[in-house]
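The complex appears here without one of its protein chains, the remainder shown in place.
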Amino acid sequence: MTDKTLRVAIIGAGRIGRVHAQAIASHPRAQLVLVSDPFGTAAEDLAAAHGARAVKDAADVFADPEVDAVIIGSPTPLHAEQVLAAARAGKAVLCEKPVASSVAEARELESELAGFEHKPVMVGFQRRYDPSIKKARDLVAAGEIGRVEQMTIQSRDPAAPPASYIASSGGIFKDCTIHDFDQARFFMGDIAEVTAFGQNNIPQLAETGDFDGAVVVLRSVDGAVASITNNRHCAAGYDQRMEVHGEDGSLFVDNLRPTSVTVNKKDFSAAQDPYLDYFLERYADAYRDELTSFIDAINDGGEVSPTVADGIEALVLAEAAEESARSGRPVRVS
Amino acid sequence: MTDKTLRVAIIGAGRIGRVHAQAIASHPRAQLVLVSDPFGTAAEDLAAAHGARAVKDAADVFADPEVDAVIIGSPTPLHAEQVLAAARAGKAVLCEKPVASSVAEARELESELAGFEHKPVMVGFQRRYDPSIKKARDLVAAGEIGRVEQMTIQSRDPAAPPASYIASSGGIFKDCTIHDFDQARFFMGDIAEVTAFGQNNIPQLAETGDFDGAVVVLRSVDGAVASITNNRHCAAGYDQRMEVHGEDGSLFVDNLRPTSVTVNKKDFSAAQDPYLDYFLERYADAYRDELTSFIDAINDGGEVSPTVADGIEALVLAEAAEESARSGRPVRVS
Amino acid sequence: MTDKTLRVAIIGAGRIGRVHAQAIASHPRAQLVLVSDPFGTAAEDLAAAHGARAVKDAADVFADPEVDAVIIGSPTPLHAEQVLAAARAGKAVLCEKPVASSVAEARELESELAGFEHKPVMVGFQRRYDPSIKKARDLVAAGEIGRVEQMTIQSRDPAAPPASYIASSGGIFKDCTIHDFDQARFFMGDIAEVTAFGQNNIPQLAETGDFDGAVVVLRSVDGAVASITNNRHCAAGYDQRMEVHGEDGSLFVDNLRPTSVTVNKKDFSAAQDPYLDYFLERYADAYRDELTSFIDAINDGGEVSPTVADGIEALVLAEAAEESARSGRPVRVS
Partner (left out) sequence: MTDKTLRVAIIGAGRIGRVHAQAIASHPRAQLVLVSDPFGTAAEDLAAAHGARAVKDAADVFADPEVDAVIIGSPTPLHAEQVLAAARAGKAVLCEKPVASSVAEARELESELAGFEHKPVMVGFQRRYDPSIKKARDLVAAGEIGRVEQMTIQSRDPAAPPASYIASSGGIFKDCTIHDFDQARFFMGDIAEVTAFGQNNIPQLAETGDFDGAVVVLRSVDGAVASITNNRHCAAGYDQRMEVHGEDGSLFVDNLRPTSVTVNKKDFSAAQDPYLDYFLERYADAYRDELTSFIDAINDGGEVSPTVADGIEALVLAEAAEESARSGRPVRVS
């Protein structure tokens, strides 16, 4: 069974859809067969580049007998219903984060999924598959630094999206920090308390009502503390770093850069490239390894990770962070 | 006047007293003339190593006409009264942090000092004179990274002190974090709100009632946010790092190491030395430059920095952090 | 024409053949159609993994009308005749280094090729397409460091090949250093003089009669000097570094590593991964970009780089190095 080529459909032919299409193209056991997108020629364009078919309506994807698995990269409000429809149609599902618009909706999805037997449903926290983050996790699991006491996670986007995007993004905590929440859980386990601090650093985004910067402090059930810092802009590129401090040592994950060139001149030395510009480049390997893990779970019948339950936990933290940042008070979550 | 050699006395012949004695020895315009310490032969030992005289009683220092300036490195509860006595005796004063045991005591000292004309009184936040931190500050002041939006400060001691020390330390926020508070103010200006999270990572310190780890989030009056992470132990040495993120760039201050050797072997590459072991080594240059600035202020009549007012502000933050960590709520401070 | 998919055959299904097959698989405008290898099932295995056909005899490749381009990864003694045969058959050719076994043979090939019109013939110095080396070259070309004065190139393999391989390798200068020679020419232009120093560091290779370590000093026609250091083994992995020193600055190209994780513990800090293990991993991007450049030259009719003439110049340097290392004297080459 494991030599079978997985026939994959992508719902949503935007930026993230193209990333997955690229990962599929370079995977020896996967083939992109169908793309759906209701807008313009997006589905046709992406499908043509990969020798796949195109449809407008996601329903045609679920109904297609030649589709084994569906990758959902549509707008967030559609996630829960599309995950459910795909699972009901017997497809394996890899859904981009967040798995639903709210904790309530996600819990309803989980409850529905529990009601019937279905193929694997995986949530797209691709960072768990980033070779650097994964290696750090493996070292922690191997006891290399002892018990985890403290973490810092820094995630900054290279440049802020337009106000229109932000208005429909669900807010910085569900849109950006949600990856950091899953990452913190990946290293520290369950979280007990969330305290968040929102910022408005970018004047032209002030009217969106959303924060464009944030610091979030998580306290785990085991007593470890993580501080997460987010920013919608960062002059030097896409800033993605992490530190894990244990009783016997610490691990840092640094940014990636396109080359290993350093420049030495009169005014400075050892200057490196700016960071890889954005998540498509930074996490290209992660998307590839995520897909491989998804395919392996389908073919070999193993567990997927992260699960819908992981997606719910991250949403819980995001909603708690929003509440904390608005109320100015810590929020207990377990 | 500027060629005059400053005759300096040190009160307290402990670890920090020896650091100052060394800085004085290597300064061309300063001479250690007197050391006081009530315990054992500490004063004699330090004095002998530098060709100075020794006394048991600090009062003998204030009364000594051959002393131009006093460096106070005694236990914290004595700071305020000794600063005042030295200033009344016409001595310039450099007092180790914290300048007093409490905000209340520090404000009373400030008020007393305002009542008479005295020589410069400086507070020992030596990090302001660390070449790396100072350079970062100069770059920020020059507009190199634009408006400061976010900071992270990480301060970890190589190994926890004995429980007995901690019991009389005034607590982690006044004993350790106070340096980070001053450092945050050095880059972000006045602070509006403090939220602190205490940890007990080290079982054998649990009974002290003090925290041995902490994360503190500061929000400045201007809206910048800093996260400070402290730990009483760190396997790789004395961990002292800082990041300042501005709208146009960011500055990192890394740890110092004793050599520039890197080792490449089968299992790893580019391994560097552990961090310089502790504050005496890490801030040796800072103590020297702090002394130079102190001497320059005395001889040339300039302003000292940090002032008693800076010392009070740091104490305000430390007390607010303690309150926040105990109550689980943010504390407004301005 | 530029949208046409190039039908590629690979001659030689060994390690380097598999690298090219992978690069072809991930290229949107190339397809592996044929693999030839006389030994065992090597051709079949590689062909099967990529949906291509397999033959034993390279002559069947040249005769195949469905092949547009040939990548030659056969043993060195076959290179020259296969390049010629492929070119005569109307195929574009990408030949692995060295382009021939000797300068004499390479010059004869060049002369034959000059006698008829043929498709592009490119030589596989893939480092010219390594993103880091290419960026350094672009910076030099842009005048970023002024006139080049000095270079150092260090190339060390992770572990020595068996003595049997070395015996038929053509010697370290044609087998290993030849890449460094082309790299030096890429930055310094034509070379005037070669002085080489051979070493035997690995006892079990001594009986091969070949060197297993070498230092080569090149003086360019323009007066720049490069030192190249080679070693058949390196504990920390595949060591591939370069420095270019100009009158106004310098550029370093560092090793690549599989992750950006650094480890800090009691005995060391900032330890990184060992270097990427070998050339397949280190130059994966280079092989991919090399293929793209090859395809672009075929489709768009542009110039290939490096050319057969570049291949000859590198061989000239390799033979001069061998002569110098054996005679103990500098050898002039222009």
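Which chain is which? They are A, B and C, in the order written, and residues in each are numbered from 1.
In this text, a contact is a pair of C-beta atoms (placed from the backbone, for glycine too) under 8 Å apart; a residue touches a chain by one contact, two chains touch by 3 or more.
Keep in mind the model is a prediction, meaning the values are calculated, not measured.
Chemist: Give the residue, chosen from C:Gln22, C:Gln183, C:Thr208 or C:Asn231, that touches the chain omitted from the document.
Modeler: Reading the full complex, the residue touching the unseen chain is C:Asn231.
Chemist: Among B:Ala236, B:Leu251 or B:Ala297, choose the residue that contacts the chain missing from this document, as touch is defined above.
Modeler: Of the listed residues, the one touching the omitted chain is B:Leu251.
Chemist: Can you name the residues of chain A that touch the chain not displayed here?
Modeler: 235-237, 255, 257, 263-275
Chemist: In the full complex, which residues of chain B touch the absent chain?
Modeler: Touch with the absent chain occurs at residues 25-26, 28, 49, 131-132, 135-136, 139, 144-145, 248-256, 258-266, 270, 273.
Chemist: By the contact criterion defined above, which parts of chain C meet the unshown chain? Give residue numbers in ascending order.
Modeler: 145, 149-150, 152, 154, 156, 195, 197, 199-201, 213, 215, 217, 219, 223, 225, 227, 229, 231, 233-236, 239, 243, 245-250, 328-330
The definition used in the following text is that only the chains that are shown with their structure count from here on.
Chemist: Based on mean C-alpha positions, which chain is nearest the centroid of every protein C-alpha shown?
Modeler: A
Chemist: If we define chain centres by averaging CA atoms, which chain lands farthest from chain B? Would you check?
Modeler: In terms of C-alpha centroids, the chain at the greatest distance from chain B is C.
Chemist: Would you kindly state whether over half or under half of the residue numbers at the chain A/chain B interface are used by both copies, giving same or different?
Modeler: same
Chemist: Can you give the whole-Å distance between the Cα centres of chain A and chain B?
Modeler: Once rounded, the distance between the two centres reads 42 Å.
Chemist: Counting only Cα atoms for the centres, state how far chain B is from chain C in Å.
Modeler: 57
Chemist: Multi-chain contacts in chain A: which residues touch at least two other chains?
Modeler: 145, 248-250
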